[in-house]
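Note that one protein chain is taken out, while the other chains of the complex remain in position.
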Amino acid sequence: MSSWGKMIRMSVFGESHGKAIGVVLDGLPAGKKLDMEEIFLQMARRAPGKDPTATPRLEKDFPEVLSGLLDDTTTGAPLCAVIQNTNTRSGDYGNILSCPRPGHADFAGFIRYNGYNDIRGGGHFSGRLTAPIVFAGAVCRQILAEKGIRIAAHIASVGHVQDERFDPVNIPDELMQRLSHSSFSLIDPAKKSAMRELVEDCRMHLDSVGGTVECAVTGLPAGAGNPMFDGVENVIASIVFGIPAVKGIEFGAGFAASAMRGSENNDAFYYDGDTVRTRTNHHGGILGGITTGMPVIFRTAIKPTPSIGRPQETVNLTTRQSEALSVKGRHDPCIVPRAVPVVEAAAAVAVANVLAETNML
Amino acid sequence: MSSWGKMIRMSVFGESHGKAIGVVLDGLPAGKKLDMEEIFLQMARRAPGKDPTATPRLEKDFPEVLSGLLDDTTTGAPLCAVIQNTNTRSGDYGNILSCPRPGHADFAGFIRYNGYNDIRGGGHFSGRLTAPIVFAGAVCRQILAEKGIRIAAHIASVGHVQDERFDPVNIPDELMQRLSHSSFSLIDPAKKSAMRELVEDCRMHLDSVGGTVECAVTGLPAGAGNPMFDGVENVIASIVFGIPAVKGIEFGAGFAASAMRGSENNDAFYYDGDTVRTRTNHHGGILGGITTGMPVIFRTAIKPTPSIGRPQETVNLTTRQSEALSVKGRHDPCIVPRAVPVVEAAAAVAVANVLAETNML
Amino acid sequence: MSSWGKMIRMSVFGESHGKAIGVVLDGLPAGKKLDMEEIFLQMARRAPGKDPTATPRLEKDFPEVLSGLLDDTTTGAPLCAVIQNTNTRSGDYGNILSCPRPGHADFAGFIRYNGYNDIRGGGHFSGRLTAPIVFAGAVCRQILAEKGIRIAAHIASVGHVQDERFDPVNIPDELMQRLSHSSFSLIDPAKKSAMRELVEDCRMHLDSVGGTVECAVTGLPAGAGNPMFDGVENVIASIVFGIPAVKGIEFGAGFAASAMRGSENNDAFYYDGDTVRTRTNHHGGILGGITTGMPVIFRTAIKPTPSIGRPQETVNLTTRQSEALSVKGRHDPCIVPRAVPVVEAAAAVAVANVLAETNML
Partner (left out) sequence: MSSWGKMIRMSVFGESHGKAIGVVLDGLPAGKKLDMEEIFLQMARRAPGKDPTATPRLEKDFPEVLSGLLDDTTTGAPLCAVIQNTNTRSGDYGNILSCPRPGHADFAGFIRYNGYNDIRGGGHFSGRLTAPIVFAGAVCRQILAEKGIRIAAHIASVGHVQDERFDPVNIPDELMQRLSHSSFSLIDPAKKSAMRELVEDCRMHLDSVGGTVECAVTGLPAGAGNPMFDGVENVIASIVFGIPAVKGIEFGAGFAASAMRGSENNDAFYYDGDTVRTRTNHHGGILGGITTGMPVIFRTAIKPTPSIGRPQETVNLTTRQSEALSVKGRHDPCIVPRAVPVVEAAAAVAVANVLAETNML
């Protein structure tokens, strides 16, 4: 289903070329004053057209709140926000009904829905459906910010070009603030030109490229989360894989830990004043599914945009013949910069839910 | 919580040194004849003491089925299996109350449960709790086998020593059969000696080492799963992170896809007789959260066993002083071989649930 | 929360005097052609102003479908429908902030939401929120109708004036058809005048009156539902108590069974051709939570509309003094006729979910 969460529930709806997309966010605490400008700003970070690396297609992506807010303050009732679909050129997608695009959900969706799903623009599988997630996350992160919890992500890599990584034991608030308000989030801004060059190269070659996003949550208290299947890792992973193009997630040292020795990977505890902290943070702020009070850090793998202009081999489901397909339309050669606010938003919703499950929200 | 699943629900209970551990498995179809020997065999793969790399502690781990089976056939009612705890030496763990072990859930659990959780042997966070998961998975995989669905995993790496990878488009049944019945599962058995050497080296140095497990699910029909948050990746990840020591998961090309170009990562469709297949399988059998009919392939990162004999820095929560801790007791220097059947089992429960959600079980 | 269901999930949002109300319906099978006229007709049955017994307030209640439908056919993606709020006179409700209306959720909601809930017109607790439920039910009942499953309810009583009851073993399709398309559903239409007289008497005395609604589901196959907490009774009750003013539910003989002897209440089985049926239907089509193939029959108690013009005793939450309150505005002296399509709708959603959980949808 397209709904998620136990105590904070997010129900996403819409298709890329339908009337509208949107989200219902239920279980929010009442009486939280929201900064609507900040929400629009977060949505603008995800919106296309902000950056030369992104598609020139203009979307207004302006969310209209139908319920759950009174004087910009949460009422405790489900908050529904709707974003109208405009400026969509359905004609660009004319041949995808019979010929599934490689790397897209066209074929899987066709089988799953017996051919009845709306395939225009990817329908419900479209990356456009991340806009409501950003809205929901923008709401949740404001509620979390009241408790000193901050969430920020950055472009950890585009292709082989890498940004620096978070210092996992010391992430300043200013960095969190800067990253979470940037439209091309980098710890080391000097990496921007190399990344853009690579993206431009892909665009020139009618190709695309993937990347990774690293996300940090700071200010989390120790003791949040539940064991086994309701652990913080389970909860974050279960929402993050809802972002199209995500193919992997790792927490703390992640896959690198698999090549370490225990003496290297274990994080030593010490007292920093009255607070127990760890000297390193290979555990990514989570042990046994439960927060330790150290920053929660995870990385996600974003595959290259599947829509590319180059001819690709596919099948015609009607004629049962092979066919060459060139995906037309305007597409981002690299969606990683725009994935950053989406990953942050998903993390925000996940963390709000974890805290609500542990009576901490 | 320690319960998981919408249509197939698995509730795990128990603490390492309590009376017993076990599982309730609800939502199973009725009338499925189970091969109990095969179930015990799967549990034996996980049980310690089978292999020189594993702890010499003997556990019987013999599951007693309390309900849900009649003449070894599922009744449709919840199936409960209990495994008694025996041969535990609580004395070995005398000092962990005050001094949380680095890399363990001791500290996080202490905060979460206000010091009331059972810490002996890790309590509910113990790796021993994976035994009920293996039981549940052994039940589910038999039901899946009836539909031609097979699940097998192997030790993809221990430290830097790597096994071969699955050929993602062609995984023979014989390989699946061999791997899923091995106690040290390797595609290339010749890698065993190098891995064992490494593990022995860790043992000699009172250290431990991590690794990765690669898992394949073959025979899955296309069209299983749901979009966004109920996708096959979400569902598998949400259960796999319930296995202690798992710190990462990737599907198909996973993190490697983040460095690829779209033209490289996209998998071309073709007709193999009447069946649509892809020439490569970077998507790991899942697009848009839904199966394509290609093998589902994922890898998990297993961190090194946190229990090591070397002295480590930790804190004394009572005196608030730093302290050196040497974890006593018998511990696997490498749990990766024993993690293999657990990952398979988790995948089996996840896949059974996915199929049940899509009316395919 | 305001979302319901495991396999068919309904998320209701909105406040009486907010911008809009609506519903997201997830988990629907794809490819179901919907008769939109029939949906509007069902919504018209619930809409006020259709009948002299109802409030003269005009609502258009016209649902706009934002997603999940293409050419009036379900796509399998979440279906969202929105109903704009118009023609509301907020001024009518000016005094309820400080003085909770007896019989309303004002006080409970004030405590629950720390005074931040939207109280205008009852906010999220308003009976107006049943309009989205009717929409969702109208969708589900069309899908059920394809399988020969029909749902109809009638006004079983208004005050002490009673309609006939369903013959529980023999409910003709024509009766089901007639009741489910009537705006004042009665098995015996001759009861209408007595009921209306009673309602008019209440209106004259600035009072209101309650009643009961009896609902039948015919054509259900035997074997649907799950034991214990997922039984058909549990599932129906859990949704029906979501209808404001419902204070009780009983299945089959219900409370009357509590005064019977076993020999009287037990329903004898017999073969009707190849079909096992029962000679009586005190069990209301459900035994052990599972359908028997006999009609599912339940009755709900609807309390009198709490909004009455008579002065009532309440408290002023600001001054902490007692106060006399006369609820102004236009209110139905009897909502039972309009509750009929809502109960049918809730039953339709519940039954669709039960069937989906049992692989029968």
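Remarks
A, B and C label the chains in the order they appear, each numbered from 1.
By our rule, contacts are C-beta pairs under 8 Å (C-beta built on N, C-alpha and C of every residue); 3 or more make two chains touch, one makes a residue touch a chain.
Everything numeric in this text was worked out from a predicted model, so none of it was measured.
Considering the full assembly, B:I21 is the residue among B:I21, B:V139 or B:V276 that touches the omitted chain. Interface note: of C:L41, C:V169, C:A194 or C:V315, the residue touching the hidden chain in the full complex is C:V315. Of the options C:A105, C:C215 or C:A345, the residue whose C-beta touches the omitted chain is C:A105. Contact with the chain that does not appear here is found for just one residue of C:C202, C:A216 or C:A348, C:C202. In the full complex, the hidden chain is touched by chain A at residues 6-7, 77, 227, 356-357, 359, 361. Against the chain not shown here, chain B presents residues 1-3, 9, 11-15, 18-22, 24, 26-27, 30-31, 64-68, 70, 73-80, 82, 112-118, 123-124. The chain not shown here touches chain C at positions 1-4, 12, 100, 102-105, 107-109, 111-112, 124-125, 129, 157, 159-160, 202, 207-212, 222-231, 233-235, 237-239, 241-242, 244, 246-271, 276, 278-279, 282-284, 286-293, 301-308, 310, 312-315, 317, 320-322, 333, 358.
Keep this in mind: only the chains that are shown with their structure count from here on.
Centrality by C-alpha centroid: the chain sitting nearest the overall protein C-alpha mean is A. Remark: chain A and chain C have CA centroids separated by 39 Å (rounded to whole angstrom). Inter-chain spacing, taken between the CA centroids of chain B and chain C, is 46 Å. Chain centres here are Cα averages; for chain A and chain B they lie 26 Å apart. The multi-chain contact residues of chain B, meaning those touching 2 or more other chains, are 227.
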